[in-house]
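All protein chains of the complex are present and in place, except for one that has been dropped.
The chains carry the letters A and B, assigned in the order they are written, with residues numbered from 1 in each.
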Amino acid sequence: MGLVKKIVTWARIKSPWIIHFNTGACNACDIEIIAALTPRYDLERFGVQLKGTPRHADVLVCSGPVTRQIKDRLVRIYEQMPAPKFVVAVGTCACTGGVFDGCYNVESGIDQVIPVAAYIPGCPASPKAIIDGVVKLLSSLEESEKK
Amino acid sequence: MSKEEEILQALVKKFGFLENRIKTQRPRRILADVDIGNFKTLLDYAVKELRFPILLTMTGLDEGEKIAVIYHMASEDGCILNIRTAIAKVNPSLKTITDIFPNADIYERELEDLLGIKVDGLAPGNRYPLPDGWPAGEYPLRKDWKKNKEKVGDDHA
Partner (left out) sequence: MTMHKFTIPVGPQHPALKEPESFLVTLSGEKIMKFSARLGYNHRGIEKACEERTYTQDVYLTERICGICSHSHSTCFVQAVEEIAGAVVPNRALYIRTIIAELERIHSHLLWLGVAGHEVGFDTLLMYTWRDRELVMDILALTTGNRVNYGINTIGGVRRDLTSDQIKKTLNAMDKLEERTKYYIQIATEETTLIKRLSGVGVLSHKDAVKLGAVGPTARASGVDRDVRRDDPYAAYDQIKFKVITDNHNDVYGRTLVRMGELMECYNMIRQLLKNLPEGPITVKVPRKIPAGEATSRYEAPRGEDVHYVKSNGTEKPERVKVRAPTLANIQTVAKMLEDRQLADLPIVIAAIDPCFSCTDRLTVLKDSDSGKKRVMKWEDLHHYSIEWHLKHGVDFSGLNSKLSAKLAKVK
């Protein structure tokens, strides 16, 4: 059993599958997430693969302050992901609401709705910051598994 | 005479009610203020005779006693004719202009949602842009509207 668990953990850290969800962002963080996946930054070299469905994903990458209309859909997508699951909030809006904090139609941050594992601030977060955040999340998983 | 002056002169000559209620704001910008009763006549004339075939957007303004609606119209050569009209704030209603501009549909829905203007003649369809389950009678762009946690929901629930 120990060996199987070890292999699963190893696989998860070496090749996390992500799903990207726009929760009301201005699109700036979204294009930077895509930029991180295209040739210049190429997140795939860390084994990161973009998936189309939450049921296949380990990591939910969210951008945006969470609008009221999107809130229920975000929760639904989170619930569809298999455990263990991690949420990465990309951009200042996703972390705290950013410039939209206090607007009548936003929830001010992903963590108001679902638990967040990593926060990547920036307006927008640059691809370098996104890569850094993802790598830090992976190494923290590795450490927690060792304990 | 510049383009906007020509249009202004033509309008004043044609419609007596525009006297002292129309001005040029800057080159290529005209603002006309009309009563709601005269609005449709002016709109028809602007579209057909003055060649303002483009509806840019519609702006709703809460002015305290009344709600003003500005129809931003553009011509092919870059002039904008802003036609402004005002309606009562209690049970405000407008007639749709989707018969002339099919693209007014979305702008009229926006007026319904954000300012609570009832647009008569608008085809049934989805609301825009407020979320499903938004409480009735809450119009965020009205000046006296404040974010009410009990009605709209708490941010940090």
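Everything that follows uses one rule, which is that a residue touches a chain if its C-beta (ideal position, glycine included) is under 8 Å from a C-beta of that chain, and two chains touch if they have at least 3 such contacts.
Just so it is clear, the model here is predicted, and its values are computed rather than measured.
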Visible contact partners (per top-of-document touch definition) of the missing chain: A, B
Selected from A:Pro82, A:Gly102 or A:Pro115 as touching the chain missing from the view: A:Gly102
Sites on subunit B contacted by the missing partner chain, in the whole complex: 25-26, 28-29, 31, 53-57, 59, 61, 70, 72, 74, 76-80, 82, 101-103, 105-107, 114, 125-131, 140-141
Missing-partner contacts on subunit A, residue numbers: 19-22, 24-35, 38-40, 50-54, 64-65, 67, 69-70, 73, 76-77, 98-100, 102-106, 123-124, 126
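The rule is simple: only the chains that are shown with their structure count from here on.
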Subunit A and subunit B, separation of their C-alpha mean positions in angstrom: 41
Residues of subunit B that touch subunit A when the two form their complex: 130-132, 134, 140, 147, 152-153, 155-157
Partner subunit B, residues of subunit A touching it in the complex: 67-69, 102, 104-105, 107-108, 112
